[in-house]
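Have a look at the structure below, then the notes.
Only one protein chain is missing; all other protein chains are in place.
By written order: A, B and C. Residues from 1 in each chain.
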Amino acid sequence: MPMQALRTTVKVDLEKDAGTLPYLHNRWHPDIPCIDKIKNNETVKIQCVDWTGGQIKNNDSADDVRDVDLTKIHYLTGPFEIEEAEPGDVLVVDIQDVQPLPDQPWGFTGIFAKENGGGFLDEIYPKPAKAIWDFEGINCSSRHIPGVRFAGLIHPGILGCAPSHEVLKTWNEREATLISECSHMGRDVAQPPNATNVHVGTGDDSIKEKVGREGARTIPGRPEHGGNCDIKNLSRGSKVYLPVHVAGAKFSVGDLHFSQGDGEISFCGAIEMAGEITIKFSVMKGGVEHLGMKSPIYIPGPVEPQFGPGRYIYFEGFSVDEHGKQHYLDATIAYRQTCLRVIEYLRRFGYDDYQIYLLLSCAPVQGHIAGIVDIPNACTTMGLPIDIFDFDIRPEAKPEKRDLGSCAYASK
Amino acid sequence: MPMQALRTTVKVDLEKDAGTLPYLHNRWHPDIPCIDKIKNNETVKIQCVDWTGGQIKNNDSADDVRDVDLTKIHYLTGPFEIEEAEPGDVLVVDIQDVQPLPDQPWGFTGIFAKENGGGFLDEIYPKPAKAIWDFEGINCSSRHIPGVRFAGLIHPGILGCAPSHEVLKTWNEREATLISECSHMGRDVAQPPNATNVHVGTGDDSIKEKVGREGARTIPGRPEHGGNCDIKNLSRGSKVYLPVHVAGAKFSVGDLHFSQGDGEISFCGAIEMAGEITIKFSVMKGGVEHLGMKSPIYIPGPVEPQFGPGRYIYFEGFSVDEHGKQHYLDATIAYRQTCLRVIEYLRRFGYDDYQIYLLLSCAPVQGHIAGIVDIPNACTTMGLPIDIFDFDIRPEAKPEKRDLGSCAYASK
Amino acid sequence: MPMQALRTTVKVDLEKDAGTLPYLHNRWHPDIPCIDKIKNNETVKIQCVDWTGGQIKNNDSADDVRDVDLTKIHYLTGPFEIEEAEPGDVLVVDIQDVQPLPDQPWGFTGIFAKENGGGFLDEIYPKPAKAIWDFEGINCSSRHIPGVRFAGLIHPGILGCAPSHEVLKTWNEREATLISECSHMGRDVAQPPNATNVHVGTGDDSIKEKVGREGARTIPGRPEHGGNCDIKNLSRGSKVYLPVHVAGAKFSVGDLHFSQGDGEISFCGAIEMAGEITIKFSVMKGGVEHLGMKSPIYIPGPVEPQFGPGRYIYFEGFSVDEHGKQHYLDATIAYRQTCLRVIEYLRRFGYDDYQIYLLLSCAPVQGHIAGIVDIPNACTTMGLPIDIFDFDIRPEAKPEKRDLGSCAYASK
Partner (left out) sequence: MPMQALRTTVKVDLEKDAGTLPYLHNRWHPDIPCIDKIKNNETVKIQCVDWTGGQIKNNDSADDVRDVDLTKIHYLTGPFEIEEAEPGDVLVVDIQDVQPLPDQPWGFTGIFAKENGGGFLDEIYPKPAKAIWDFEGINCSSRHIPGVRFAGLIHPGILGCAPSHEVLKTWNEREATLISECSHMGRDVAQPPNATNVHVGTGDDSIKEKVGREGARTIPGRPEHGGNCDIKNLSRGSKVYLPVHVAGAKFSVGDLHFSQGDGEISFCGAIEMAGEITIKFSVMKGGVEHLGMKSPIYIPGPVEPQFGPGRYIYFEGFSVDEHGKQHYLDATIAYRQTCLRVIEYLRRFGYDDYQIYLLLSCAPVQGHIAGIVDIPNACTTMGLPIDIFDFDIRPEAKPEKRDLGSCAYASK
């Protein structure tokens, strides 16, 4: 029997306020009603808005980034009821394709202000900034970061099945504990449930109220279901294995990325976009036990932008922070140092630091745990692909200061 | 002019006690005397003992691992005086080849006892264990971990230039601070200078005494010079750029690895071996300033074992520890969880946990920082190559319990 | 200035007879009128019909392949006038994307009957046959060749600039000479101009008559302009450099392929499809002389399905034909033998020979010239990717005869 063109289960309307669209939601909660039913082994297309629901515009000011409303983010498409899926099963998500919307051939990378979201380097780079990327088929380039062009490794930032009430309770409790334990840190360490701007799709007011009170925020990935993993190679052709916690799985997806670097360091760090994802869903009965699964696993697709191993410059970073303080096997601090080393290196060519911070967030940089046992230093590396630059960045090259323009900044 | 066969500057004698060999040393200190002079742009061969100086034997007991003397480790070959190198220069180390010694075609991977060295998972796997690897040309296999075979990505675990007195002082102070701050942790967080078994090559007693008092231990990599970076792709064909801190650079190298996984998680986790490294040394005058360099950088060689991107299974881990406690963006904890997920997955096929712990330490697994900004969870991933196994480990495969033997354990 | 969604210069109407569509043509001739004007450095989308103009249907019979009308093929979209392009320039064709049409997610591979088109192995496999491929995002599979699935390396089979009158005369003369010299061979060795079913887009009757008399057939690629090169890695992200022979270049494109193996051995051997190609056109002034160019060159895109080098089985073939006759350094005969070796190998698993013939035509097999100087034997190789099969095809595997169905054949 000949194949039919695929069913598009959700088409997004980018003209409307994302917070009013019945096929979107922005919390994790088992009671958010399903918007469609998908058969076991069915393949469908699903459209998604960008993670901010359209708050960021294709222009040359970062005012929108500065003013972003973080209670109105991570609008996910779904949830979808997957037939036959039961708790204890594994939902196999075969990502057959991901594409930008044809009439939206652009994306954005943002650095959030330290006081509104922040990012991995916000102690050093506290200002909001932005780069707009134009898609040129499989490649992209930015008027805000001249001199680079690369192929996207396109993927969803967020996908997962709804938590059960029990799982949700676990999340809320352990994150609340963290918040209370870290009150001295003077910064948000987690986002507790928050009723402001909660959106539950077609859910009625009582559901909205409940989700506002209990619903897990979408910002972190979580071990029990995946969620906002922000994994750069979860791309076209990948198969993801997700634990199912509720009947019908209640699968949601969103936060599509044209490209991302390991760590997504600027937080709004991928090339964020609206787009369409094509997924085949299959249920592996009893898969959680069969696979000994506590957290999602995946097998990437066979297609990636390829750079030869000798076409990367690798930078090393250690768990001695920028104030000279020694930390104990802290890979987070080591990775921050690694990022700073790349910034120091690239600025010699004429980029300003914010441009590089944006670039390392979204370009296909390889962030590796190198050594994690040589007390007291963790060592991490970042591989920077030479061939995304249209000038020679190798150590032997003379770093003449080019005019490499500027990323978008906020007024004021 | 025809090329001559290369000069071998040091040939190691594996029959002798490493602690007596004049061309080895086991501390970082600017006063350890040079053992040879190498011209700028000269290429030489240098032999190295394994990092324990021969303490670990090719047998089926882990008693030697249990009893390893950690004051007698990291015997490095050198230091070498590189002509023309001055502080502020960068020493370019072109690793042309690394090979095992022809009559030593084997290596070892060890799990150190929690009370003697430990490792990344020692809270869970405290016992000593060992696997011996036989080299079959570019490949290796182990009678202690049947069912796997892979090509080595051979590299030195340690290379670096001697610290200046000033740099050394910085190291000792900041690590002493850590030790005193972490006294509550009940475990070694760093190794301060220690005169026991200090070895300074040809240095006389006064040097020995001084180095015993001040010399930095070789265990950690350090940002100022590299050292024990344990970077798995610093392999044949790589070029490393090292800052020079003292006249003549005083370069040392050792701790050769036939293969290593990202993190080298079991501490003695690479496939440790004696071997020979071929290096061309060049001096980049004023390179530290030219490159804006604070830590070493490198460009890997063009030759790596290649697996298609779709021939990995990727495991996700998050910064919620095994006791269910939420940590704040802690990539170290996330990576530990990632490792545990792989162990849970692979044990279904018949391996015991220690075998897997050894395997993840030394096989070419890819350890990535995935997301480091989605508060409160860091997410790391580990890519496990499917094709190193001689049976099908994919999620769809039926995990029949094979007889997969046992790694070497210590007698009681 | 924000980027706009791209202009689609031609949308094809698959309901209409391709031979009536004003934006298609099926001969190479400088007088075929341009259908649109494209600016230097402009990017446009161009839709194309499949190379048979819709003669082959998505069904389970090869009657359509048997009956294909070869005077009605290779309908190309164009020609396009590229502003500023002059003879002696090089037209740089940046293939930003190639996609199937969203509502046509399938393609076909055909074996033409020996007496109607034939193919590389038609002496041995003279019957018509067909396989339909369903597109699953970046992957494809066929109900006619079960057990395989692979990612497409999608590309145009044909692209080129119009010949000048002078170039056209050269083509017609040298091919006519071949035809007359090879009259003894009892098979078509080239296709001379043929007025039957000539289609010249919007050209009037006098142009039609002229093109029918002089227009070069589209079947062969030709050194002066490229044309039907059928190069499997001329895919997304590739840049092709084409010599310009007439003012405005008169660029045409068509014959899109979802995937092809080296050689495209069954003639209708790629996975043929209708689709849309996105191209940025730039003119390199004086490029022919600058590049010393006699034939097109190209730089592939960075994105290809990746198999590890150790995940291919390579087959060797030599210039001794299937009758045992020795030929002198004949790579064509060697490659035919190589193909036969693969068929002999794969049939042990249960495929019939026509299924394999179809598969080798369209799957990403690597066909290499190995040795071309060791008189009297040329040696060619074909690398067959192991990972496109869902069962183990390695030499060590036991080749149980599976039920692997059948490709489509013609009714009697």
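The working rule: a contact is a pair of C-beta atoms (placed from the backbone, for glycine too) under 8 Å apart; a residue touches a chain by one contact, two chains touch by 3 or more.
Quick caveat: nothing in here was measured; it's all calculated off a predicted structure.
Trainee: Name every displayed chain that the left-out chain is in contact with.
Mentor: Spelled out, the missing chain touches these shown chains: A, B, C.
Trainee: Check the options C:D262, C:E276 or C:D387 and report the residue that touches the missing chain.
Mentor: Of these options, the touching residue for the absent chain is C:D262.
Trainee: With the missing chain put back, one of C:I231, C:V244 or C:I279 would touch it. Which one?
Mentor: C:I231
Trainee: For the full complex, which residue in C:F135, C:F281 or C:Y312 touches the chain that was left out?
Mentor: Candidates C:F135, C:F281 or C:Y312; residue touching the omitted chain: C:Y312.
Trainee: For a quick check of understanding: of C:Y335, C:F389 or C:Y409, which residue touches the chain that isn't displayed?
Mentor: C:Y335
Trainee: For review purposes, identify every residue of chain B that touches the missing chain, sorted by number.
Mentor: Within chain B, the residues touching the omitted chain are 2-3, 5-6, 43, 58-59, 94-97, 102-106, 132, 134-139, 150-151, 236-237, 278, 280, 301-307, 387.
Trainee: Tell me where the left-out chain touches chain A, residue by residue.
Mentor: 305-311, 387
Trainee: Can you list where chain C touches the absent chain?
Mentor: Answer for chain C: residues 90, 119-120, 170, 174-175, 177-178, 182, 185, 188-191, 219-223, 226, 228-233, 237, 241, 262-267, 269, 284, 287, 290-304, 308-310, 312-318, 320, 324-332, 335, 337, 341, 344-345, 347-348, 366-381, 383, 394-395, 399 touch the chain left out.
In this text, only the chains that are shown with their structure count from here on.
Trainee: Using mean C-alpha positions as chain centres, tell me how far chain A is from chain B in Å, no decimals.
Mentor: Their C-alpha centroids are separated by 32 Å.
Trainee: If you average the CA atoms of chain A and of chain C, how far apart do the two points sit, in angstrom?
Mentor: 39
Trainee: Provide the list of chain A residues touching at least two other chains, using ranges where the numbers run on.
Mentor: Answer for chain A, listing residues that touch two or more other chains: 237, 301-304.
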